[in-house]
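With one protein chain held back, the other chains of the complex are shown just where they sit.
Each chain carries a letter (A and B) given by its place in the written order, and its residues are counted from 1.
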Amino acid sequence: MDINFQHVNFKYDKKQKINTLNDINLTISKENEFITILGHTGSGKSTLVQLMNALILPTSGSLTIFNQEIKQKRNQPLKEIRKRIGLVFQFPEYQLFEETVLKDIMFGPVNFGLNMEQAKQQALDTAKLIGISDDLLERAPFNLSGGQKRKVAIAGILASNPDILIFDEPTVGLDPKGKKELLSLLDKIHKETHKTIIIITHDMNIVANYSNRSIVLKEGNIVFDGKPIDLFNNKTMLQSMNLDLPYISRVAENLKAAGKINYKSVPLTLDELYDCITGDLNE
Amino acid sequence: MNKIAFGQFVNTNSIIHKMDARIKIIGTILFMITIFLVPTNNFYLLGALLVFALILILLTKVQLSKYLKSLKSIVFLLVFAFVFQVIFRNNGTVIYIHYFKFTWNNIVVASFIAAIYLLIRKYLPMKFIFFVLTTVLIIYILGLPMHGAILNQNTIKLSIYEEGLISGSFIILRVLTLILFTTILTLTTKPTELNNAIESLLKPLELLHIKTSVFAMMVSIALRFIPTLFLEADKILKAQASRGVDFNEGNLKAKVVQIISLLVPMFVVSFKKADELAIAMEARGYIPGEKRTKLNEMKLQFSDFIWLFIFVGIFTTYILLRIL
Partner (left out) sequence: MKIEFRNVTFKYEDDCDLLTDISFVINSGEMTSIIGPNGSGKSTITKLIMGILTPLSGEIYINNTLVTEDNINDFRCQMGIIFQNPDNQFVGLTVKDDIAFGLENKQIERNEMITLIDKYSKLVHMNNFLNHNPENLSGGQKQRVAIAGVLAMETEMVIFDEATSMLDPIGVDEINKTLKMLKKQASKTIISITHNIEEILYSDNVLVINNGTIVAQGKPKDILFNESLLNEAGLDTIETVKLINKLSDSKYESIVSDLWTLTFNM
């Protein structure tokens, strides 16, 4: 497997009494996975994805990324890992700094060893894929709208052609249109390139509509790792994790409780509920 | 997330903690002056101040380790000042003379010890103490009458004079006392209280049309936002690291770009914060320099007057002793 956690523990500070992450066992493949990571603020989600990118190092346990063992020491070669695993932070303001959008997208590829020509070509290709129009490329990144900035930040990571893409709460602060655009972009990348995509999110609709695997963290422990539908069908487990069903599933539950519809597996999308309602009444 | 502790405040709710911060500041300033009023090499008067500092330390109920920690940072300075006094004093009564004998054997043994020290240095707990011990050991070995070819015919000697030892010790004691008094202040007073107290003490400056309240608000905002900005800086560092910025490599030009890649987002984030904060403060009716009431009003208690009386009493006693 391409990312492999075995009994990994992590603390920020030796004096910390409780581990920020506790006994993490996890394997992730670089192909065909669309993973959502769930959990409350402070459950260790951001810490987990920073370990995957070797931005922080495990306190104990074994972490292997693309067959390289990540050790608790300075001066180990990590650049290759950071190239192959792209991590997009929540706020684009944390990374945009160049004079033009194009130069900013080129920054990663150049750091990872491409020459200017190749980097420029990569940047232009990525911009096209993401839908950053040509007239934006020569503008300063700071003058763009919030949604555009976010696209540029994603392009800046994607241009290095990573094998796995990780997003830390990518839709926070976007309006519904921006949200939809971004998610269908990620879906397109996933479908066309089969690259594994990992998203930290609180949005159950993303979990239900896009991902094929969910990992739930609670107080630094992985409490669920499996298919979203298995998560949503287990009501008691959901409650113990303080998670909610997607909006449409809650509607379905209420209708079921009122005796209006019936189903075996809870509908997760609008279409599923529609089929459930029309199917039942036609019978 | 990593928490950045600001200030050293330790809450034990002792009588020193309850003392009005203004009195504490005045007291600290008075003691600083008093320490320098003590005539040179008068150990009794300085010792009395040290004892007073120790009494106050006991009253704070803060663990002694916290005080030792604050002394740790100046140990180097203290030892340096002491050694300087001892070596470069060359008049008065000689109490010990150390003759250096540079023979091959001496030098080999001394270098061997130095090499061992350098190798194991990484794993030592109290590096500085080991450094001093090793230095003393090397100096001692270089004085041993060992056999072997003598490299240097002219003997080099190190003479230690009584006066050097005395004035060295006095300087150490003086700085030590000074640091203890200021540490008592910072360990028992919250940064906010300090800020309020300074604002209150500087109030007379308003007569000169200097807006001290604006200054105090600036300090307060800085105290509030420095931890936040540290967290932001950490995120920016990680965001750029994941784009392949490696601070351990690169030529000068690459280094400049790396630093710019951190500074620009830091400025952008900070200015955005400052801008939003300014609007939020204005929206809640803040007008710089305008009169405001205070939630954390400072009121002098009876005990504060007693403390002030004690501090001023000690201060005047030392002045009188100096004059008479």
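Operating definition for what follows: a contact is a pair of C-beta atoms (placed from the backbone, for glycine too) under 8 Å apart; a residue touches a chain by one contact, two chains touch by 3 or more.
Not measured: the values here are computed from a predicted model.
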Quick one: say which of B:I15, B:I95 or B:L277 touches the chain that got left out.
B:L277
Of the residues B:N42, B:N90, B:S111 or B:T228, which one touches the chain left out of the display?
B:T228
Who touches the missing chain here, B:K18, B:K255, B:R292 or B:R322?
B:R292
Touch residues of chain A, complete complex, unshown partner:
40-42, 145-147, 172-178, 180, 202-203, 242, 244, 247-248, 250-251, 254-255, 258, 260-261, 270, 273-274, 277-278, 281
Give me the chain B residues in contact with the hidden chain, please.
3, 191-192, 220-221, 223-224, 227-228, 272-273, 276-277, 279-287, 290-297
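Everything that follows uses one rule, which is that only the chains that are shown with their structure count from here on.
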Hey, how far is the Cα centre of chain A from the one of chain B, in Å?
45
Can you list the chain B residues touching chain A in their complex?
1-2, 232, 235-236, 238-246, 248, 260-261, 263-265, 268-269, 272
Please output the residues of chain A touching chain B within their complex, sorted ascending.
12-13, 50, 53, 55, 75, 78-79, 82-83, 86-87, 89, 91, 93-97, 107-108, 111-112, 142, 156-157, 160
